[in-house]
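A protein chain is absent from this complex, but the other protein chains hold their places.
Letters A and B name the chains as they come in the text, with residue numbers starting at 1 for each one.
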Amino acid sequence: MPHVTLKSLPFENLKRKPFRTAALVIVVTMLTVAFYGGALLATNLKAGLNSMQERMGADLMVVPQNTGTKAEALLTSGSSSTFYFTNDIERAVASADGVGQVTAQTYISSLAAACCDEKVQIIGFDPATDFVIEPWITSQYDGALKDGEVVAGANINVSANGTIKLYNHEFPVAAQLASAGTSLDNSVFVNETTIPAVVSYSAKAGHAAIPAEYADKAISAVLIRTDGAEAKTVAANIAETVKADGVTGLGYVYPGGVTASTKASLDAIIGYAGLFLAVFWIMGLVVLLAVFASAMNERKREFAAYRIMGATRGMLVGVIVRESAAVGLIGGVIGIAGASLAILPFNTLIGQRLQLPYLQTGVATVLALVVAGLVFAVATGLAASVVSAVRLSAPETYLTLREGE
Amino acid sequence: MDAMLETHDLTREFRRRGKPFAAVDHVNLTVAPGEFVAIVGRSGNGKSTLLNLITGLLRPTGGSVTVDGRDVASLDDREASAMRNRTIGFVTQSATLLANLTVLDNVILPAAMAGDALRDTDGRPDMDATGDAVPSASRDDDMPDVIAPERLDDDDPLTFRAHDLLQSLQVDDLAGCYPKELSGGEMRRVSIARALMNRPKLLIADEPTGDLDAESTAIVMRLLRDVADGGTAVLMVTHDPDALAYVDRTLRMDRGLLSEA
Partner (left out) sequence: MTRKLFATLPAIVLGALIAVAPQTFAYVCKVEDGMKMACHYTAQAALGLGVVIALLGVIGLFVDSKVRAGLDIAVALNAAFVVAVPTVLIGVCKGAMMHCHMVTLPTLIVLGVLAVVLAAIAAWLDLNAPKNAKR
């Protein structure tokens, strides 16, 4: 057995005081879980939000009356849905003042077709005019999407033979997209001309998604990029224009506004969480300081013994600093391992429950957070020992052997 | 022969209720190598303050302390610590054994400190395993030259020396124990082994027989006598009359003043 050295002394001290050490480690662990877990969740939410923002190429969506909230839910992260009006509205909208680009999309919520398949959102888009989904798809899939083919979102269960079964029909999957952190991950994309086929399959399956007579002229939303005008102004212009055709009561969704309000509420949550974290940290630090300070009194005699044996003040500070750094490191490792175990495997569930865009960030970011968490934990441990270290390094130390001690 | 320890008009004042008083008052003390000196006196008469001044843990208000030819006041923390580590051995009262370390590690620690951090301030070479600061008399009387076989495999010189010291003090079988498992007399002997670990030239003992029975007192005092006979200067603070039979010279400390008893 190797004999004691100055390097091993701090660990002997921690080992021989298991309850004190455990108490200190638990405090640091809790602080690390709060810090690292909070940072990880916040980072994932921000990543989801950024991803959502990137997918929101439209300034304005025109949707059927009273379906505004459904459409918003569809954009962020919510249940899939089916709604539609006729495609002549697209032409009417296109002619309104302030409208730049226009494209139509069709949303159909599928049945849970096969066992173990969730409902998926089928999104029909027009590759010729689309400016919202197409850029994202082409960033990952070069070919043109053929009629009858689908592009699958990240969470879609594509079967081994490269197809997906919807309404008892196997659609060939041309490509599967990377995770976006929004409901788009649970969507499959088809081109507009495939929609009537989808509708007929749904009718055959006994759950007609859209009445057959509308099948080839139903669209769910008209997405608009303005020519620079305010989205609200353009919406008013559109209302004027379609009124001439006898259409009233359209719904208007402002994806930019949805993003902005989501971002605002997210920022507020993160702000409160940060404040809570700061208070929590200060409380934890006070506890650690108190424990270290009381341990110092208890250990006066021990430190006096080191002194009389010829330890310099630097050695004493070194012992206490290494003890506290070790406590910080152990607490940090446990805290990070625990928080990682609680968060990382459950990212799909967390994203679904939060009803907010939630995108698991990449390995590099997680590793950076792990390092930051460890630094935080060790720094917390060191901060707790600062008072003791300062007292130990005072020039005429109070660590003298007293009468009767 | 030059004195190992010499104090000259050594004074240390404290303030008590706003009034200064001298805990140690113009003390002149000389201890030669191989000499065994005892200081007696009631508690609170400045004996511990005197020891703290000699070891450099307290700074004197006036006067000087010279240990092995070096003025203690002129040393910085590093040098003073090296002196405490190398030149002085300190037999503390029982409670200063480190509760977190085994008996063996307690004894080794001063050498570990010397090896780890003080080597560059003090050119003394590492311990050689054949050193004989261990009192020869006690080895002859109580412990013939028997070395437990398993220790022959132990090629670490510090561990070897620590076992050797513990054996000469008849507490080697306790090497793996922690201090709280020891009796007062055993702790005291371990404390002496620790003080002797770095082969000090000056051994200071603070109440070494404080709470011991007559038999343990005799063992400890014989040991200290042997150390002095080996050439080490020994300074002991005590109020145990039984201990005085073993010393060369007895001094009395009374309200900070030192006088021949």
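One rule holds in what follows: contacts are C-beta pairs under 8 Å (C-beta built on N, C-alpha and C of every residue); 3 or more make two chains touch, one makes a residue touch a chain.
Fair warning: this is a prediction, and the values are worked out from it, not measured in the lab.
A.B. asks: Report, in label order, the displayed chains that the undisplayed chain touches.
C.D. replies: Touched by the chain not displayed, across the whole complex: A.
A.B. asks: Which residue among A:Thr86, A:Asn157, A:Thr233 or A:Ser294 touches the omitted chain?
C.D. replies: A:Asn157
A.B. asks: Any idea which of A:Ile26, A:Ala260, A:Leu341 or A:Val390 touches the chain not displayed?
C.D. replies: If we include the chain that is not displayed, A:Leu341 is the one touching it.
A.B. asks: Write down which of A:Thr29, A:Asn186, A:Thr226 or A:Thr312 is the residue touching the left-out chain.
C.D. replies: A:Asn186
A.B. asks: In the full complex, which of A:Ala178, A:Ala212, A:Leu349 or A:Val371 touches the chain missing from this view?
C.D. replies: Looking across A:Ala178, A:Ala212, A:Leu349 or A:Val371, the contact with the absent chain belongs to A:Leu349.
A.B. asks: So that we can see where the missing chain sits, which residues of chain A does it touch?
C.D. replies: Here the touching residues of chain A are 115-118, 154-158, 185-186, 341-342, 345-346, 348-349, 352.
Simple rule for what comes next: only the chains that are shown with their structure count from here on.
A.B. asks: Could you tell me the distance, in whole angstrom, between the mean C-alpha positions of chain A and chain B?
C.D. replies: About 65 Å separates the centre of chain A from that of chain B.
A.B. asks: Show which residues of chain A lie in contact with chain B when the two form their complex.
C.D. replies: Touch list, chain A to chain B: 2-7, 9, 12-13, 15-17, 301-302, 304-315, 396-397, 399-405.
A.B. asks: Using the touch rule from the top, collect the residues of chain B that touch chain A in their complex.
C.D. replies: 43-44, 47-48, 51-52, 55, 57-59, 77-78, 81-86, 88, 90, 92-93, 95-101, 104-105, 108-110, 112-118, 156, 158-159, 162, 178, 194, 198, 206
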